[in-house]
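Missing here: one protein chain of the complex. Every other protein chain is in place.
We just call them A and B in the order they show up, numbering each chain from 1.
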Amino acid sequence: MNITVLLKHVVDSTEVRFDKNTGELRLRGLPEKISDYDKHAIEEAIRLKSKFGGTVTAISFGKKDALKSLKEAVAMGADNGILINHPQVDQIYDPYYIATVLGKVIEKNDNCDLVLCGVMSEDITNKIVGPMIAASINFNYIPNVSKMSIEDNSKFKALCEIDEYEIEVEASFPIVISVSRKINEPRLATKIQIMKVQGKKISTISLEDIGMTESVEAGSACHFESFTPITKERKHVIFEGDATSAVKELINKLEQEKVL
Amino acid sequence: MVERKFLPFMPDSTIIFVYIYAFITVFIFLLGIKRNVTRYDITIREFVKNICQNLKINKKGISDFISYIILQKKTQEQSFGKIGHSTIYFGCLILLIGTTIVAIDEDILSKISDLKILRGNFYILFEFVLDTAGIFVFFGAIYAIYRRFIVKPKYLYTDINDYIIPILLIIIISTGFVLEAYRLHLDNNPVAKYSYVGNFISSKLFLIDESLSGINNYRLLWYFHFIMALLLICLIPFSKLKHIFLIPLNFIVSPPKKRHRNAKLDVPFNILEIDENDEECEALENIGVGSIAQIRWNDRLQISSCINCGRCEEVCPANSSGRLLSPRNVIQKIARKIENAENKIELFEHIIKTEEIWGCTNCYACIEVCPAFIRHVDKFLDFRRFIVNTNFEDEAKINIFGNIDRNGNPYGLASYQRTEWLSDHEVSTIDEEDEFDYLYFIGCSSSYDQRCQEITKSVINILNHANINFVILGEHEICCGEPAKRMGEEGLFQMTAIQNIEKFEEYGVKNIIVHCPHCYNMLKHEYPEFNGNYNVIYHADMIDNLLKSQSIKLKTNIQKTSLTYHDPCNIGRLNGIFNSPREVINRVGQLREMDRNKESSFCCGGGGGNAFFKIPEKRRISQIRIQEALNTGASSIVAACPFCMIMLEDAKGNIENSRSITNVYDIAELVSMHLN
Partner (left out) sequence: MKTIIISSDENNLKKIYKYAEQIESIEHCDFIVFNTNDGFIKNLKNSLVNEIDIANVDLFLLSDSDKDQEIASVLTALTNGSCSTNCSKVYTENNKLCVEREVFGGIAYLKLAMVKMPAIISLSSGLLNDQAIHEFNVQFKRIDTKIDCDEIKILSKNKIKKSVDITSAKKIVSVGRGIGQKERIEIIEKLAQKLDAEVGCSRPISEDYRWLPIERQVGLTGETVKPTLYVAVGISGQVQHIVGMRDSKVVVAINNNKSAPIFEYCDYGIVGDLFEIVPILENTI
């Protein structure tokens, strides 16, 4: 069984903020990590491997720093990693472009039976890269899988949630699956385990290597325009005194906020 | 002149019997020792070599050895130890010395000369002292039985050892006395009155029935006494009695840490020394301890020294709160596996639950009381390291590591919020000042927790009052790494520490003030491992000095209320800082000590990472402590650690009759509010 797991190297959203002086969104020099959703996919890949055998290849489309995340995936138990390196990957907001790149690497990495990914990316909250890969390389796709067991080399059973329904399916490989966060608790790769990962287990390729020669600018269908802040400063409106009038004022405010 | 007779009234062949039996005993005894040593996965040769080396290196340890081992200082600290154990121990010790003198007389001196030690007045003294020693052992053993089978304290577990050993002692001593009575009776000894116990028995026993006094009875009883005594010696390596050797050996191999170094933890590997290209670095292969086979020989020796006395369990905050952990049980479970040579046992699959190990608050109370000098917490840290490095899937704890790694604090709050709230206060960041004398390292809890931010403000106020030229790191400050270290993520701790040290070096930091004992321990004891050598000053020490030198002055009209002081484990038991906070408190109030204070203080429940995750328990540790504070009748509790502050504040609100305690203050707040 050849399992490919896709992971996104993201900035830690808690640290993202608009600079007080410049008003710009600060994204550089922030702590980064594997998108939490993808960690569940890595964990599931490792568990499937230990039960049913096979190899796990972790793939990430990212800048050089993403090597760290691939190393972490290997430390968790993946067999090897592939980084599709592009320095401006942060500026690609076209999910289909990303899906195409990942799809090409999956196709190139032949005999892939199972592609696992997280249900969405943590930073941009895109839920569509999984199905797009399936559409681009003509695999089937099952979303939100919360349980999975392999029957034999061609078939497996899975429990998934699709739009308010819990559905049990029996399906055949090859397939793309996005895993729900309920599926497992990802294991820790300690710092020292990550440090121990041998560099040779991770290969780096470029877009040219997979035949994507046109510039990212030309290839991408969604162009970045701007970031604007969503004000989340708490309002600190405090009512004191008579309870009845305080409650009335509160309800007024809540109705304005449309949260009732 | 009177002198001691050797084997009186016994047939001449007895001496042959004695030698044969003695040889058998020595053989069994040595066999037992070999069996024990091989259990520790070390050859006897290496074992002896190691002990000799340790003796050579640690020559200064000899006075400790005398006071702790020979004079039983630790054992004496507890009521049973004082009465029961000491009487037996000192009694047996004197009997042993006595027997040795006899051996010297009969087996050496008599063969080469006419000299004899046991004659005249010395012999009279010898008889008197040995009778007294016998009485000691006799009543000590009776007391031990009384405690085991009648008092039955709940921390005592009784097994067959605890029947056999005191009963055997009683048999040996009482037959010894009866033999003495016989001897005095048959011999008509002129100095019989000095052998007062035998003399007394003789005067009573043979009144009852003169026919008992036949020489054959004496001989039979003598053989019985002799065999029993040797049996006891044979039992030593195979029973609980092996502690007679194991504890002193453990004391030599792993000497107890001095108070001021008590907090120092071990460093299983050092990232600075690891060559990243070295793909088979041995230090990184087995991190932590997860099976019997991974326990080093010296730790096996230490664990095997456990005598199951239950003192650690009695003082353990985790155990007191109804958590699964009992330090004694963990050590005993492992000791039994070592004893049975079950080397392949995986600890966390079969014998220990991880919940036990996570329940430890690293308060060191167990280490403090252990008469066998076992360092439970160090063992638990090795276990935690293993757990964390082996398919660890505990999301809550993994998040803490991730938070420290990325956000620089265990809470997972944004790093830029660390000192935002301080912007209105009179304090400069390290970027704003070219020269400064002190760096004030605030710590995570006192940067993010609203209650603890008050401590920070108070420290800043005090330092400003004293005109001290200090700075804070501001946005550059990150966690000291303590939760990672104590939770077993050593690599993360080291990377965090190295990052901090690089920053300190970049800005030329020399002196660091901290008010968090957890940060204190890392900066003071662990950072030097990574070339970070700083003068780390605890705020209570600093404040005490500032008051003494009159750099800060208190108001003159302070209304002195009654205060009780809660010793933070990390500063008291782990560093021996007991006095400076008390001196400060006495300036502003009247100190009322809780029953458990100073080195026997009771934990707040927040250490060892326990502030950040939950462990099933019946009652919060902090509630037990706050009840003790209430019992003093003091109006406020003074703490000196942000973790204690959080824990005690939390418990304060949860106790019905807590109204009588109005406040929990940090020592800095207490001083700050009374500054002139």
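In this text, a residue touches a chain if its C-beta (ideal position, glycine included) is under 8 Å from a C-beta of that chain, and two chains touch if they have at least 3 such contacts.
Nothing here was measured: the structure is a model prediction, and the numbers come from that model.
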Contact residue for the chain not shown (choose from A:T22, A:N111, A:T213 or A:S226): A:S226
On subunit A, residues whose C-beta touches the chain left out of the figure: 11, 13-14, 16-18, 25, 93-96, 99, 122-128, 131-132, 134-136, 138, 140-144, 157, 161-172, 175, 221-230, 232, 234-240, 243-244, 246-248, 250-251, 253-254, 257-260
Interface with the undisplayed chain - residues on subunit B: 396, 411-413, 448-451, 612-614, 620, 623, 646, 650, 653-654
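In this section, only the chains that are shown with their structure count from here on.
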Distance between chain centroids, defined by C-alpha means - subunit A, subunit B (Å): 49
Contact set on subunit A toward subunit B in their complex: 12, 14-15, 17, 31-33, 184-188, 190-196, 198
Of all residues in subunit B, those that touch subunit A in their complex: 269, 271, 274, 276, 279, 281, 284, 287, 388-389, 391-395, 398, 401-402, 405-407, 412-416, 489-492, 494-495
